[in-house]
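Following this message is one structure expressed as structure tokens.
Of the protein chains in this complex, all but one are displayed in their positions.
What follows is subunit A.
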Amino acid sequence: MTYFIDRRPNAKNKSAVNRQRFLDRYRTHIKRSVEEAVNRRSITDMERGEKVSIPTRDISEPVFQHGTGGRRTIVSPGNKEFIEGDRLRRPGGGGGGGGAGEGSASNQGEGMDEFAFSLSREEFLDFVFDGLELPHLERKALKDLDEVKPVRAGVTRDGVPSRINIVRSMREAYARRIAMRAPIRRALREAQEALDEEESKDPVLRNPSRIAELKAEIERLEKRLEAVPYIDTYDLRYNNLINQPQPSSKAVMFCVMDVSGSMTQAHKDIAKRFFLLLYLFLERNYEKVELVFVRHHTAAKEVDEEEFFYSRETGGTIVSSALSLVDEIITRRYSPSQWNLYVAQASDGDNWDDDSVNCRELLMKKLMPRLQYFTYVEITPHAHQALWEEYETVADEYSDRFAMRQIVEAGDIYPVFRELFKRRAAH
């Protein structure tokens, strides 16, 4: 007796749980590999999986085994030249060279010092952004109508057939039937009683026309009773759903990049990679994050994504131009009562001297009171200049919401990024 079963339509990820368990168990190892990969890769290359290796000894499942030593006999195939009694030098390295059977343990060992496997793109990015979040995200205004959730709200008299509440409808019908039948039944009962009374009289005294009349009446009433519908359209009740507005966590991130002449190609590259990482992080983790790209030299300009990352333009540096543009955009488009506002700025810290003071003023007076979080990364191997110093005073004032870090080389990007956006304890 044989059955054929086509299992192909079945779910294929039977091992998904076990795979996840494995990844969880070796989290620290994998994280290390991912970190290395992020630093090694060009950032545009982020959207693919990664090969991860873990030292075999760390993940071995130990069992009792024979060690090397003692006396053992090994039978192998393929003898060409040996005759009994030949004596051979031990092959170097582990004594597994001529071995079969027992020797297979060491044979497997060769070249398997690393247990290698691949992370999918999703898993890879999960590890990259593991434990990061936008700080101080708050629930702003309720008025955003996009975010509604249907909730149950009692029953109504009209609706679509799929929402019929059967129990309630039947109950309505039952009540209506009782109500509509009651007077008919009463009349029927009275007629019946009258008829019985009439019929119980002495045959001489009976009024035949009265009897006929009563019988006709009873018949009519019974018909009416039957005509009461079992269920009627106005018995129907429908489950009612209404849309309830949900508080939304809308956020907007301003990416501010310095493209002035003092930013070398290397600086710009680092800045771009920082922003790309930020962009990926936001895209991936938050559905409702808007991005505004602002680039500046002596004048600031709002640009689209493409232009922000890839266009070439250069000039002097006035950082405050960018900050005031951000301020303007916030006032015009993103009311702080509805939006969580974030700014990430990257620069080499080279600014017109007297402008740095303006920047501080702008930040302290206009921007910081409205922002959730401001991050500043300075990309320079050199000593800090006026801008950094001015920003330090801002950081002192708003230690919770203002963070600044220095990036010297590409390898710093990911650690700095993690530091700036690492998940905080509940605030």
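Please note the rule applied: a residue touches a chain if its C-beta (ideal position, glycine included) is under 8 Å from a C-beta of that chain, and two chains touch if they have at least 3 such contacts; residues count from 1.
The working rule: contacts and distances are computed from a predicted model.
Within the choices "Protein NrdI", "Ribose transport system ATP-binding protein", "SpoVR family protein" or "Inner membrane protein YgaZ", the name that UniProt assigns to the complex's undisplayed chain is "SpoVR family protein". Although one chain is not shown, part of subunit A still touches it, namely residues 1-8, 10, 12-15, 17-25, 59-80, 82-90, 95, 98-104, 107, 115-118.
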